[in-house]
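Since the structure comes first, as structure tokens, the remarks are kept for the end.
A single protein chain has been omitted; all remaining protein chains appear in their positions.
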């Protein structure tokens, strides 16, 4: 196979982003796109680039000229599609989360393992050059053994109630990236989760049974610690910072600003705010995660962000939810008998 | 009274620092110093500056030419001295903590209230220009209502075992500054404390029954949150940063570097490390806290950092200890029936 | 015209960059590429994207299905091609400099004016978001009237002797960007140039009759000042900073780092170096300058970086050379009787 032939299931914002990136890549070919509603794609420049559009994802799964599918459809459709795609021998890239249910995610991963296809979960931030460099620095031993990992993760503004209701809640929709980041940076197993959370940004979120502000403390197998702070509303932009503090130093990644400009006035010195749109902030990361997926297939290499990574992050999201609801620390093994590392 | 006449009880490092600052102030006069062991002071330039040295603090308390005492002796001597000094009508500045026991601290504060003397606790970081500016920014409403307060507080290296054993443990000795900082910045009451802690830096600390690494989550009356991360060993220096994140922005104070110099090489860009000695980092804060004490007395104004502030910070330290030992969240009112705000 | 049809003359590094950007744009179509030597393009993915390749640029100029040409060939070929392309009614984007001779550049601009085609010079840095924001800040009056403009411009390493010999020298090849930047930021006319320069980086450069280090002072019509410092070798990367200082403040743009990562060790705090490859540093600027050219044609708008801008920057390069050779300040009007602003 010299060029990977891909189909995209789900033509929403993320699906269209992946489509655009595929079209600019010479090692991947976008063959088809499926979506229940094709209005967003019909008549667009995307339509001209693909062999066909369809409202039925099964067309892509049956298509012998498609090697891999990108699943970008609503979460509640993921698992069935994964099972079918795996059975059809398609390699699979699936947006997070795999599912809202531990058992369903297990079902999906079992199908993937049985079919022996490549499976990658869309935790794009692992591919961001800043977080990648933090991870490399830690793995190279430059800061010694991690003692405390801190992740700050705040969105510019909260999503609407309709989204809150179907997104699985803040821990599954937003913090799940941070759970993965913490696993990625530490390379350790989390054994316990404790959540303090609140509904401070918008009462509508609380009415949906969700939270918008949280401090999440995680304990690793070796007793070292991590803490995540989340908010659904940071007026100054997208705030995503990490720090790994070890016994021999510390390494952190800061926000990328909209520009490097500095203005000095008689009042103050002004710097630009952080980038405030995730498509802007992670532009390169989305490209790199796709390239990584393609290389794993074409070069028959290990996928960098696996189904297991997806599963583990989801477990932590469930543990966080449980901790918040029951107002206690939750030992991860309560959720799964066996923690597969 | 045009100039305040002061006696220092306890001629250790902190006592000598306060002495030096008094000598450089024109509104305060250092009359006498007491310490059980006077070796560190006898024959020094300090000896020439004072009217007398003594091994008996009661000499200072009886001295009609002393208006105020600075209590810089070991913690276990504080309360008795406070009670006697108050009874003698002396204004009192006491280094933190007031005592290791809630009841004992209450006893001291009752004596102070009865005698109606000024009483200030030595939480010097409140007087640091950076933290002061953060506090002013919050109080001015510039960032809206605080949702998350974060404090990072790491020492360059752990103290020896002998110190660990008599210091009351990390929460009482080190985190207590952070408990006070969080009260100072939020101007809110803490209702709950949850601690995850570990002994990662040096086994000797664990053998002393103490911890050296911690993540402490605090919940305020209004449901907003705060988190402190501590470590007894940051190889790069004294790391003390705060951030207050609100619904209308965020304000943070960063470390002060040893210099503003930047070196660019073919490998990297190097900046100077943070200041690594507390006497250097808080040089001006120590001067300002003393001036504040003196002004409160000479100008008959409110003390900026009161006995109540000391008491509340100690309660949080006790709550933290309890949370760690019992592995659960501790509601602050478990420790005191009535939380005096 | 819904999509602009473009031909690229000169398939070297810059030509191929423009080609790649055109291919990713939906409003431009790359029809053909010409180069005396097609080895670098034949068999590449570029070949498949275009209608044809040719060794004769006249094929592009005669081609009725080409609306505009991008001239990316060696400088000494620019003017003849411009004259022919203009005569054929093609819009023209020309890489800097237009020519090494004031008269030749005039000849080119006269042909363009006569044919009334759009003409843009490739001063890509004007389109960099950081420099653009500096310019917007100045034009909005935020820093008052500019008094001093400073430009630092240093390359990671010097080009080889063969390049030095045919590039027109440092002022024409490298500083010319800074002359344009200074005109762009100030929106004022330069009346005088004074150069101090030296050969400090590599003797070979001096043997070529060129310099590698310079301080260039410029005086504007209104008496305000500007200074450029150049070096052909900055070991830490591509160093391109500007500052506009006015009577009401200052605005500056700093380097973009390779990442936002910060590592704290017991020795130092390390930040990443500036980006060190011009294709990386100005990736977006190259895209934006192309879009600007296309929009000027399709929307019949003013070109943002005109032939006059190219001409003026070249005059300053010549003035700089003269100042260095004759060791005196050079009044710009010595080179042209009439300064067209």
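Each chain carries a letter (A, B and C) given by its place in the written order, and its residues are counted from 1.
Rule of thumb we're sticking to: a contact is a pair of C-beta atoms (placed from the backbone, for glycine too) under 8 Å apart; a residue touches a chain by one contact, two chains touch by 3 or more.
Small disclaimer: the values here were computed from a predicted structure and weren't measured.
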item	value
Which residue of C:99, C:213, C:259 or C:306 touches the chain not shown here	C:213
Candidate in contact with the missing chain, chosen from C:148, C:161 or C:279	C:148
Candidate in contact with the missing chain, chosen from C:58, C:107, C:129 or C:233	C:233
Full-complex contact with the absent chain, from C:122, C:249 or C:310	C:249
Among B:42, B:133, B:166 or B:301, residue touching the chain not depicted	B:133
Touching residues on chain A - with respect to the absent chain	234-237, 257, 264-273
Contact set of chain C toward the excluded chain (per top definition)	145, 147-148, 150, 152, 154, 194, 196, 198-201, 213-215, 217, 219, 223-227, 229, 231, 233-236, 239, 245, 247-250, 327-329
Chain B residues touching the omitted chain (full complex)	24, 26, 45, 129-130, 133-134, 137, 142-143, 248-256, 258-266, 272
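Assume only the chains that are shown with their structure count from here on.
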item	value
Most heavily contacting chain pair (counted by C-beta pairs in contact)	A-B
Chain C against chain B, contact positions shared by both copies (same if over half, else different)	same
CA centroid of chain A to CA centroid of chain B, Å	42
Where chain A and chain C are represented by their mean Cα positions, the distance between them in whole Å	40
Rounded Å distance, chain B centre to chain C centre (Cα mean)	58
Numbers and ranges of chain A residues touching at least 2 other chains	248-250
